[in-house]
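For this depiction, one protein chain was excluded, whereas all remaining protein chains were kept in their positions.
Right after this comes subunit A.
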């Protein structure tokens, strides 16, 4: 029996061992991956119900609303033959008789289907005054008897006016920039450029400017009132600071509606604010504070004050008082020390508080609706009004779109500067 050298014996075993080890390693890492994949799936499954619910109850409604701003198929659906007849039209002057005939046929179809009013309303949004003209034409077509439809349509002067056919031609495109431009007081010119609408039709830029003005005024007022108080709370001894912070949190925890209600009581002509002003001798006569811009700003300042103050306070709390003492002992005058040592450090808090208040002010609805007058309504009130009163969803959607763009852009800046993690609920 010849001895087999151990090395010979072991070689295959060793080789086998190594590959087995490799295989083990592979299978272990695969198992870990599998386990982690399972973990990941499980955590996704845990989060899925809320994400799905939010998508359904919040995401889809918002997307649907915004899509109404750029997608309005009402006219295209109501006037299929007219759209086809207009496809070869140059866009200037009046289209040929075929278009008039197609319009007459479409209007009759709409009357038969009961959609004439919807069409009239939709055209009216683009062409003020069109509603009554469309309905009139529809009625005349119905009662025309033997008169040829072409003649009936041409007998209504509205259909031969210069602006009518371009508006119809624009309306037959379901995807439209009309409403978004309108929300900024802009429109398409006849030659294809964008122009401002005539001043008597311009309303929205003014509303946006008003919203920005009110938001800026409220932000400034909350800063003036809130900064010193935040400073006092941050530097007061613990017990006193706790009492003061409760004074800030109590209004913060009361709903906006309740606080607005309180202000409607206070701002009445014979309310407490007027009593106080008279007693102080600031005014000789009672002021009309309800339904006024100043009343609105006062109430909004009250509601927003904690939102501005709390981020400032949370930054101030982290600044050790010894720094200011050091600045004094190095010869800094109080104002210099404040400006060069304190202010730069609290600046992020000031930015956070002010941006938060400004962003929230842009979306105010309840307080302007209850305390503001007709000329103090902010952009949200116009959105609600377009839905509730005018039933013009497209315009409401376009205004929402622009408000949302502003809000998200500002919030992007907020998150960029401060990080989402800082957004605490106190």
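Criterion: a contact is a pair of C-beta atoms (placed from the backbone, for glycine too) under 8 Å apart; a residue touches a chain by one contact, two chains touch by 3 or more; residues count from 1.
Criterion: contacts and distances are computed from a predicted model.
Entry comment: the absent subunit's protein name, as recorded by UniProt, is "ABC transporter permease", drawn from "Thiolase domain-containing protein", "Alpha-E domain-containing protein", "ABC transporter permease" or "Lipid-transfer protein".
Only one of the listed residues, A:112, A:175 or A:247, touches the absent chain: A:247.
Which of A:28, A:272, A:294 or A:413 touches the hidden chain is settled by the complete complex: it is A:272.
Remark: the omitted chain is touched by one listed residue; of A:56, A:194, A:209 or A:343 this is A:56.
Although one chain is not displayed, its contacts with subunit A can still be listed: residues 36, 39-40, 42-47, 49-51, 53-54, 56-58, 60-62, 64-65, 68, 225-226, 228-229, 231-232, 235-237, 244, 247-251, 253-266, 268, 270-272, 275, 302, 305-306, 334, 359, 362-363, 365-366, 369-370, 380-381, 383-384, 387, 393, 396, 400, 403-404, 407-408, 411, 415, 420, 423, 425-426.
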